[in-house]
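Note that one protein chain is taken out, while the other chains of the complex remain in position.
Our next item is chain A:
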Amino acid sequence: MAECDTVNSTDKNSVACASIDKELLELFDVLTQYQHIRGSANQELKQAYFDLTLAKRSAGYRWISPDLYSGRAQAIATAAIDPRTGHVSIVRRDVARRRTSEKSSQEQQKEMGDEGQGRSGLRQRRERKGSANKDKDKEEPGEQNNGESDEMRALDDPLLWFGMLVPPSLKDAQRGFVTSLDRLIALGQVKQQLLVKQQRLQQRIAQTQQKKQEQGMKK
């Protein structure tokens, strides 16, 4: 910096200048990192927007719209801040299309039930009685499960807001936005570092300037 270019600088001044240089180099390193992550995040977002546009084109522009957002949405992707270091990481709750799995298990049960109706005989009836009792047993805690199933529905994959059979491009778009979000979280982290380093450097420069002024006053 300009303050460090003085020929008649004292030892203390040169030490201060060296520390400013060090801080400056660190700032440049973080800045390079910021620009690198920014570039890759932008690239990912660009592809994700393209996939989303493809999905809208194939499924209809009204079909993928804000009107379809769930009114009971709960965040699946959240940020976790480390209280000690202030490091931000992303936390994802596993929701892997629960409604689909619930439905498929219900369908399986229904199919089994249909097969059972086709058969007749004492053996089958006994099984049915047994299964009926089991069903009764299941029904009792089932009332308690209602709340749980509500919660599970709220934690559904957001893809399901747009229907059961979504175009592959929408799935690609989702994948792209998930990756972009990871990059953006990393970018936020680097931004914090950059601002901290910038503030520190500003303070150092101000301190060095002040010392230099004081030395000038003494002379």
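Assume a contact is a pair of C-beta atoms (placed from the backbone, for glycine too) under 8 Å apart; a residue touches a chain by one contact, two chains touch by 3 or more; residues count from 1.
What we mean here is this: contacts and distances are computed from a predicted model.
**Student:** Please identify the absent chain by the protein name in its UniProt record; candidates are "Complement component 1 Q subcomponent-binding protein, mitochondrial", "V-type proton ATPase subunit F", "Small ribosomal subunit protein uS13m" or "S1 motif domain-containing protein".
**Tutor:** Options "Complement component 1 Q subcomponent-binding protein, mitochondrial", "V-type proton ATPase subunit F", "Small ribosomal subunit protein uS13m" or "S1 motif domain-containing protein" narrow down to "V-type proton ATPase subunit F" for the missing chain.
**Student:** For chain A, enumerate the residues touching the unshown chain of the complex.
**Tutor:** Residues of chain A in touch with the missing chain: 27, 31, 34, 38, 41-42, 45-46, 48-49, 52-53, 64-66, 69-81, 83-84, 86, 88, 91-93, 95, 158-159, 170, 173-174, 176-178, 180-181, 184-185, 187-188, 191-192, 194-195, 198, 201-202.
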